[in-house]
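All protein chains but one are shown in place.
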Amino acid sequence: MDLAAVILVEVLYAIASLALISAGLAVVFGMMKVINLAHGEFMVLGGYATITAVGLGVNIFIAMLIVAPLVVGLFGLIVERLIFRHLYGRMIDTMLASWGLSLMMIGAFKMIFGNTTTGVSGPIPGFSIGNYQINGYNFFIIIVSVLLLVAMLAVLRGTRAGLVARGAMQRADMASAMGHSPDRIYMLTFAVGSALSGLAGAVLAPLVGLVPTAGAAFIAKAFITVIAGGPSLVAGLASASGFFGLVNQFFSFLVSPVVGDVALLVAAVILLRLLPRGITSRFFRGKL
Amino acid sequence: MRGDARRDTAFILIAGVVLIFFMPLLIDTHVLTLLIAYGMLALSLGLIWGFGGVLCFGQAAFFGLGAYTFAVAGINLGESTLPVILAVLVPAVFALALGAMMFYGRLGDVYLAVITLVVTLILFRWINSTAGPEYTIGVARLGGFNGIPGFPILNVPGRPELMIWGETLYYVAAVSLLVVFLLVTWLLRSSFGRIAVGIRENEERVSLLGFDIRARKTILFAIGAAIAGLAGALYATWAEVVTPTLFSLQQSAEIIIWCIVGGLGTRFGPILGAAALAYLKFALGQQAIIDNMFVLGLVLVLFVLFLPRGLAPELARGWHWLAGSRRRPARRRRAPRAEVSDG
Partner (left out) sequence: MAETVLETEGLTMRFGGVVAVDNVSLKLKARELRCLIGPNGAGKSTCFKCLCGLLTPTDGRVFLRGEETTGWEPHQIAALGVGIKMQVSSVMDGLSVHENIWMAARRFNDTQAARRKADEVIERLALGPIARTELGRLAHGERQRVELGIVMAADPWLVLLDEPAAGMTADEVARMGEVIREMTRSAAVVIVEHDMQFIRSLASTVTVFHRGRVLMEDHVDRVMSDPVVRDVYLGKRA
C-alpha cells in the first residue's frame, strides 16, 4: 500500500515534469511551427537566473516563479528580434539557427558559470509514507504543472489573446487577415514560450543540479513530447506527457532509470511511426 | 556529357593527388588524418542532405557505430581488414532499417529530424550505461563512458603484424577519401543520383513519374551511413580509442555545421567546411578564453542568417572572378535556397 502510494507519486511527478519541460516548446511550436532547439538551454538559463537571484538574497519562490520567467522571456524576446524573425517560413533554417544558439549558450554558460555543477537546495523538506521517503518538492512540481496547464487552458479559452492565438494556430494567415500583425504575434509568442521554458528550468533546478550542458537532456524529451502531442496544445501536452511518463516510470521501476529513458525514446519513435501527426491528430480532436 | 565526366574525374584525381602531397607541408599529418576522417563524415551528410534532401540530425550515430564496430570487431578478430568492412556494413544495415521505417512511414522533414535525433540519443545513453563487466560483445568490453581502448589499429590486409599508422595512415586515409569522393561523383552522375536530386527538388512529382521514392531515399540514406561508418573506422584507428562522445548530439551538430559552412549541394563544400572548422576547433582548443562551442554556435547562426549557401559557391565565384570572367559582379548573398533544405 505504501509502495503503491510512492509509485503513484513518482509516476505523477514524471508526467508533471514532462509537461513542465515541454510547455514552452509546445507554445512556440504550436503557434509558430518553429522548433526551438535552444529550448533546453533556455531552461538552464532559467535555472542559473534562479540561483543567481537566490545568491543575491531573493526569496527562492520569487526567484523561481517570477525572476526566472522574466529573465528568460526577455532573453527570448531579444533573440527572436535578432535571429528568428529573419527565418520565419524556413523551418529547417530556424531549427539550425536555434541549434547554433544552443551551442552558443552552452559555451557562454561554461565561460560564465564554469563547467561544474551548481546546485540550489530544494526549499521543501521531504517526508515519509510508511517506510518510504518522498521528496516533498515533487508535490510542488506536480502542483505547478497542473496550475500551468489550467492557466494555459484558461488563457486560450477565456481571453482575447487566447482567441487570437487559437486562430493563429489554425491558420497563421487568418490571424493576420483579422488585423493582427503576425510579426507581433510571433514576437510575443516566442517571449511567452521562452518565459515558460525559464519557469520550467527554474522549478526543476533544485532537483537536477545545473551543468552548462544540462539542456540536452531536456530538449530531447520536450521535443518528442511536443511532436507526439500533435496539434492540440494542452490536450497534446497532457496526453503525450501522460503516455511517456508512464512508459518511463514503468521501465525505470522494472529495470533501471537509464532503461526508462531509453524506453521513453523508443516509445516515441514507435508512436511517431504509428501516429505521424501526433496523438491529438487521432484522439481528443478539436480540444485545445 | 561523357567527355565532361571524364574531364571531371581527371581533374579530381589531379587535384586530389596534388593536395595529398601538398597539405603535409602546411599541417602536421597527424592532424590532417583527423581532418580527413571528419571530411569524409561531412561528405556523407553532404551527400544525403545536399543532394538527397534528407536532413539527418543523427549522422554522428553512424559515425560512432562505425568506430565502435571497428573497435569491437578488431578486438574479437585480432586484425583489421574484416573490421573495416564491418564498420561500413553495420551502419549501412542499421540505416537501411531505420530509413525504411521512416521513409515508408512518410514522415515529414521535422519528424525525420526528431527521430534521427532521438535514435542518436538512445545510442548515446545506452552506450554510456554499458560500463559494467556484463556488457561485452564477444571478448570486447563496451566500457560505458570510458569507451574502448587498446583495439588493433589498421593493418595491411592479411598481415596483422604490419600496422598502418602515422604518416602511412595519412596517405591511406587521404587515398580512401579520394576514392570515396570519386564514388560519390560517379553516383551523382548516375541515374540514381540524378533521380535523387529530383526527389530533393520535388518528391511528389518524382513519385508521380513512377519512381519509388521511399526505396530510393532509404538506399541513399544507407549509402550515407556506410560512408560515415568508414569515416568512423578511420577515426578509431587514428584515435586508438572510441568513446560515447562519438554519438553525442554535439558531434551531430558539428557535422551539420560543417555542411552548412562548406556549402550544401556541392561535393567539396562539406569536406572544406569540416577541415576548416575542425582545424579552427583544434586551434581554439589551445586557448581558454573563448569556449569553442560558443564559436561553433556563432558560426552556425551567422551562416544560416547571412550565407545560407555556404562557402563553396562563394569560392567558386571568387575563382571565376580571378580567372577573368567578370561577367556577374552582382552579389546575391541571400539567394533563395529553397532547393536545398526548405519544405
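Read from first to last, the chains carry the letters A and B; within each, the first residue is number 1.
Methods note: a contact is a pair of C-beta atoms (placed from the backbone, for glycine too) under 8 Å apart; a residue touches a chain by one contact, two chains touch by 3 or more.
Quantities reported herein were computed from a predicted structural model and do not represent experimental measurements.
Within the full complex, the chain left out of the display contacts the shown chains B. Among B:Val139, B:Leu208 or B:Ala323, only B:Leu208 touches the chain that is left out of the view.
Among B:Ile164, B:Leu182, B:Val197 or B:Val241, only B:Val197 touches the chain left out of the display.
In the full complex, chain B contacts the hidden chain through residues 191, 194-195, 197-198, 200-202, 204-213, 338-339.
We take it that only the chains that are shown with their structure count from here on.
Distance between chain centres (mean CA atoms), chain A to chain B: 32 Å. Residue ranges of chain B in contact with chain A, taken from their complex: 55, 101-102, 105-111, 113-115, 117-119, 121-122, 125-126, 128-129, 249-250, 253, 256-257, 260, 290-301, 304-305, 308, 341-343.
Residues of chain A that touch chain B in their complex: 35, 83, 86-87, 90-93, 95-97, 99-108, 110-111, 216, 220, 223-224, 227, 256, 258, 261-262, 265-266, 268-269, 272-273, 276.
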